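Heads up: the structure comes next, in structure tokens.
Apart from one protein chain that is not included, each protein chain of the complex appears where it belongs.
The letters A and B name the chains in turn, as written, and every chain counts its residues from 1.
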Amino acid sequence: MTEVKLDRIGKSYGAVVAVQQFDLTIREGEFLVLLGPSGCGKSTTLRMIAGLESITRGDLLIGGQRMNDVDPKDRGVAMVFQNYALYPHKSVFDNMAMALKLQKVDAAEIRERVGRTAEMLGLTDYLDRKPAALSGGQRQRVAIGRAIVRTPSVFLFDEPLSNLDAKLRVKMRMELQELHARLGATSVYVTHDQVEAMTLADRIVIMNGGVVAQVGTPREVYDRPANEFVAGFVGSPAMNFLDLTRDDTGRWISDCGSLSLTALPVDVGARRQVRLGVRPEHIDVLEGGVPAAGDLSYQANVLLDELLGADALLSLGIGEVRLLARVGGLAHPVRGDTVAIQLNAAQLHLFDVETGAAIRS
Amino acid sequence: MTSITSPLDRRRHLTGIAFITPTMLVIIAILVYPILQSIMLSFGQSSIDGSEPYQFVGLKHYAALAQSERFWNSLWVTLLFTGLSIPLELAMGIGLAVLMNEHFKFKGIARLAVLFPWALPTALNTLMWRWMYNTDYGLFNAAALQSGLVDRPINWLGDETLAMGSMVVVAVWKTSSFMALIILAGLQSIPRDLYEAGRMDGMTRWQEFRVITLPLLKGPILVALIVRSMDALRTFELPFNLTDGGPVTATESLSLYAYKVIFDFIEFNYGAAIVVVQFLVIFAMSLLYILTLRNKD
Partner (left out) sequence: MKTRPRFGLYALVILSVVISFLPIIWLILTSLKTTEGIYAWPPQYLPQPFTLKNYINIFTNSPELLLYVVNSFIVALGCTVLALSFGGMAGYALSRLGMRRAGVLMVLILAVSMFPPVSLLPSLFQNFLSLGLLNTYAGLIIAHTGLFLPFTVWMLASYFATLPAEIEEAARMDGMGVFRIFWSIVIPLSWPGFVATGLIVFIFSWNEFPLALVLMTQNAMRTAPVGISLYPGEYAFPWETISTATVLAIVPILVITAIFQKQIVGGLTAGAGK
């Protein structure tokens, strides 16, 4: 059970900054997810913790000890790779036992520990096989088993589920949750899939272009995104964005003029432009087809409808404005219909047009 | 990704250096140092056993070289040989490669047949051909005389005009296969869809070849050309074993001439000068080629 502290840590390749310096303390037993699009620096950060990348600036402390110059094997960390990285010419047993063998652990103990881990992961029958004879999911379990056997203080995961098909991914996700509940070790998990992040994480660190955009629990990140990037990245389908400009009368009007508001739910100071954000699930279709009085209620045309199963997605047009709404799947409006919608006032987000930062009162 | 900012990186870097060291030592000892020595030798006068000290004589040998008819002859011979054999090898190589790309039975034997000439030592190849070229008992003359094509034995290797041609034949025989292999690799990397698209458009086989195959082969052809022309300029064992540079000096390549100067006439310094000139020519060409290749990437 170990705390991992990233103290003003940063990575540069020559003049190119891959990860801008930031602070982060990962608590004992926490499952922390690094989330972001490709190239955002999440893998680089993970590899710095692992020891596969050197740390250009700042310090890494694991369990209170500075690990910047320590070899990966001595850091007490174990890593699960995206492509499993199993030794193809060695059996499952040998793959899982390798680290222990290198530490000169006694053979009987190796057998015991590997056996236990294999049982935990349902791999006991496969110990003699080579990776090529296993399915993707099994290989992934071997990769995880290899990490578990080492009883590390910190588990590192580098997009481990990306290579699995959708169904398997869901299943493995749940297994990972169970494992974490069982082992309780500090874990750092990298992914670009926000569903994985939301379901697995105690806290999420969202990164973009080498910069940390927000750190928070899934709830925090979803309900109170710190900036436009986070708001648009987390949540599927993505949040709707609309630019509004204040006219001389104080009304806020969309660029095309089709949609307007008399007042914003949050005080935006002297700004004359804002970006409005509303999630698809926060757009309601009103019964009766007539917009309610007051702000945030409009008449819209249904341009497209997609039935997802339990829900349906509607592509709505209000003049030139396009909004995506999520509604119940039973008896939902279809293409060509005209509906009245209401935007949920309590769930509106406002962002500064220049910085992208969330505007809060 | 080559930043050395921490002791972690440095340790790996040092291990890397340890890994490279044996190779670099051998390469320096066998390839680099001797060239530098040759350059030194070429600027001086010394005796083989070191009984007299080295004397610097500047460009004396190079001047002598410039005046030497035999030197210019050997340069000419080398260039002529290269100029004749390379195009032929290329043409045959492309032809063979196209052939081998088709599907047919006994492909294994065909591939073997193409590989053998390359795999055999040139020296022994040359002996085989020398025997076939033999004026009195060789296969070629025997067949030619018997069938009445000619009424006197042809002096393949002893006739000044024929000798170079005979030599070129041997070279082409040996290296067409190598060219073919390289070009075949290129051929096989051309995606089938291109040909299928061409067929849908109604191309004839010749058009397919011209429009699809040739342009995409430029890379491998260039590689093959570079490798082969380097080799051709350095040719040694072919003339050495086939004609010993004869008749007179009609087939005496630069390498052969240098060898004779050094080991027959025992003139190390003069020989070193020849060798340096040859080296410079080849080095210049190889740099040119490497640069061209890098630009193409």
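As a convention for this text, a contact is a pair of C-beta atoms (placed from the backbone, for glycine too) under 8 Å apart; a residue touches a chain by one contact, two chains touch by 3 or more.
Quick caveat: nothing in here was measured; it's all calculated off a predicted structure.
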Q) Given the full complex, what residues of chain A touch the hidden partner chain? A) 50-52, 71-73, 77-79, 81-89, 98-99, 102-103, 146
Q: Determine and list the chain B residues touching the chain excluded from the picture.
A: 1-2, 4, 9, 12-13, 15-17, 19-20, 22-24, 26-27, 29-35, 37-38, 41, 48, 96, 99, 102, 104, 108-117, 119-129, 131-132, 134, 136-137, 139, 142-143, 146, 173, 177-178, 181-182, 184-186, 189, 220, 223-224, 230, 233-234, 236-237, 240-241, 254-255, 258-259, 262-263, 268, 271-272, 275-276, 278-279, 282-283, 286-287, 290
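By definition in this document, only the chains that are shown with their structure count from here on.
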(Q) Based only on mean CA positions, could you tell me how far chain A sits from chain B in angstrom? (A) 59
Q.
For the complex, give me every residue of chain A touching chain B.
A. 12-14, 51, 54-56, 68-71
Q: Sort out for me which residues of chain B touch chain A in the complex.
A: 1, 3, 5-9
